[in-house]
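Remarks on the structure that follows.
All protein chains but one are shown at their positions in the complex.
For subunit A:
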């Protein structure tokens, strides 16, 4: 790194420029990752919180199973309960409607399930458990009344931050949910079964005409999640590609400009591994500094925007994209190593540079 450090100092303007570009791309990637995480959480955190090893859905008319269309018949529930290896089966009803609280009204996702599982639900049919988002949007506190589809419910508890398809979750008892679901035009039958245990999942699913997926895999059954996250992930992937190309192009041009110096160093006796270490070390310094500044800005902006945007600031949305940026940047910079390895020291003799 002896020559690399001095090159960085000597051509600091050029390196600052590429560092700034890396920082800006990192900011874009970091911001998009945070936004993607936030949007994903607002889409699926309610589903991921359901108390099951697998979530069972019922496809309609041979199409892929979706949360929107799935309805589970009573005999299907019984079949899963009777299947060997099954520990618990929790029928969960999901529907979306509007709720009116003391402060405001808002669209909510109603989750109907029995109390006593890891998912907080009220014990009484005239009570609701609000997620933090629902409580905030409705301006409701514990003990307040909220109105849903013409019925009034007392707020028994305010729980975690569960969301479903960008609406905050309101949990009711199974009986209360069935009544409400029928009132808003549904069948009143549960949407999904949260199943724990270790049965022969595929076999029971085939026998009952259902699908059994892990909570994470079942997210593809949420069409809004699929399209939204797919678009954002594509943008992030394209930014990763742009970053690798930009860094690769910069270091290729930079190394080509230095090819005469490299030939001289080789003629003096520099080993190729030492020159490769020098080149990759230089790229690493630029990438680490650029990505560090970019992630710092992301954290700063994320903290500011987090109040108004669905933004998640976590290692997954900051450190993970940073690591990918550095890895892809080094991959791009590695393209320039061809100039280092192929440089002919003989050209240093007789050169009139």
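In this text, a contact is a pair of C-beta atoms (placed from the backbone, for glycine too) under 8 Å apart; a residue touches a chain by one contact, two chains touch by 3 or more; residues count from 1.
Please note the rule applied: contacts and distances are computed from a predicted model.
K.L.:
What is the missing chain called in its UniProt entry, if the choices are "Thiol reductant ABC exporter subunit CydD", "Germination protein YpeB", "Putative ABC transport system ATP-binding protein" or "Succinate dehydrogenase hydrophobic membrane anchor subunit"?
P.N.:
When "Thiol reductant ABC exporter subunit CydD", "Germination protein YpeB", "Putative ABC transport system ATP-binding protein" or "Succinate dehydrogenase hydrophobic membrane anchor subunit" are compared with UniProt, the left-out chain turns out to be "Putative ABC transport system ATP-binding protein".
K.L.:
Can you work out which residue in A:232, A:274 or A:334 touches the chain that's missing from view?
P.N.:
Looking across A:232, A:274 or A:334, the contact with the absent chain belongs to A:274.
K.L.:
So which bits of subunit A touch the chain we can't see?
P.N.:
Contacting residues on subunit A, toward the hidden partner: 2-3, 6-7, 9-11, 260-261, 264-275, 277, 345-346, 348-353.
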